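Removed from the display is one protein chain of the complex; every other protein chain stays in position.
Moving on to chain A:
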């Protein structure tokens, strides 16, 4: 392969991308060397198995991915506001909406939420780490390398361009030759390993490592949402794994599962994809529900209304989410009976979702609301998400969907649920738990400024899209007719508003790092659940003594009784896992193997795979059982942290 086939050539925007990648990488390398921070990076971060640090790395990567996906979005919006300017050509536009969708769902929404779960769930249940800390590190690195693999495609080899849904036969070898589509397949496959492992890891952690006394129905609601999400992950992700593997075998080894010519079933891809894909949208919304529930209960200063109904509605949603996938291809021609069945099951999902909305409203009812920034996100979520849900039900009516399908109406629907649901929740959760992670709050005034820009920008962007969709504008087009122009221009203006909001949000991180008051207590918001019982910054072992938590809102109870997580007479040595470089090395080798497979360099891929197996062998004979933190050291750390 020649070098100019390896690198993408001819696009000024891509050259710009290359230059900035080189610049940023050299700047990072320079800074690390200049400040002699390589050892620190390796010891403190790259080899860590601490769930809090892994969570922070997840969130940082997710923010970077939000930036990348957001740039893609702005480029698309520029193109659609000035279709005659030739800013993007058809091919480039296709590549950009594909990477935008894939990155936002797989590499932004999920990692962001998994990052928050990583940090918060063990703290909420009184655990000292995950059940399998080593696997947790492995999960992160598999996600990270999967994301990098996918992200590099636009400068090396060429981006995938068949949509985030990657429908066959378009994405098959015949119609999409070259490495582009392989980047999609291998990037998702690699990061999928991590997602599945995290699902198992968190489920075991929640089921096995709760503080004494904490029954399942006494768990904080965010932990419940995580548990239900893990369940969906464990049962949905294998479907994606299989579908990706089949398509990979089709494309690289010449099988005919999804081809037209070789007696394959191209529509089977859509079927399998959405069997995973619909549960996937609930994987990214249920944790968001959990975050909003925590934030609303905290700042309404009330116990969450209808806790049991909240939990059961999540369980019901999880179950139903496996029974509605056909609503994504009503128009494929499955016939009236099939469509009717899935139409009904789709509308059924709206019922438990509605139950949750009413429970939040009831929690807010007659409460004294504190308008902090996380609470503002949560309050903005409720009406915005209702709009998304109601239009979802409209889409769920199979007959009507023949009109809406693949129009901007659909685009507006899923952005209303994904942004007003998941993205608002990520921001709310990050701001809410920020003091726990970094020892200081984010500035409220700047936070609110970001909030208003982002929320108003969001509605200005996506509300018009319902109407331009009803006017017949299809999704995934790079050129539009004059009739659709005005609404598209409005959308673009809104999109830049969201961009400004995001920029202010990120600036706030920097500003607050410099200027915010440092937290003295661990309990920044007068919280109700166990994560606020730990001192800030959280010691690496989390809880010096694990509290007895037999009440719902366990920390409220502890505060009443005057208990802490540092009961000197109960101290015992704490068993902790050792750091290890194996996860990052193993996944780097797996990424190498995947990269080789993307370019169909089979020998190299096999060598990489053998490397992964060797790493697994090394792990099997790894008898490092961790170490103990002695009582004296715990005392010293806790007294320091608590100012005793």
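Everything below uses one rule, namely that a residue touches a chain if its C-beta (ideal position, glycine included) is under 8 Å from a C-beta of that chain, and two chains touch if they have at least 3 such contacts; residues count from 1.
Going forward, contacts and distances are computed from a predicted model.
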item	value
Absent chain [UniProt protein name; select from "ABC transporter ATP-binding protein", "Quinol oxidase subunit 4", "Alpha-ketoacid dehydrogenase subunit beta" or "Formate hydrogenlyase"]	"Quinol oxidase subunit 4"
Contacting the left-out chain in the complete assembly, out of A:209, A:233 or A:275	A:275
Touch with the omitted chain, as defined above, among A:18, A:32, A:309 or A:323	A:323
Contact with the hidden chain (one of A:6, A:235 or A:452)	A:235
Residue, one of A:265, A:362, A:382 or A:397, that touches the chain absent here	A:265
Residues belonging to chain A that touch the chain removed from view	207, 231, 234-235, 239, 263, 265, 267-268, 271-272, 275, 322-323, 325-326, 333-335, 338, 341-342, 623
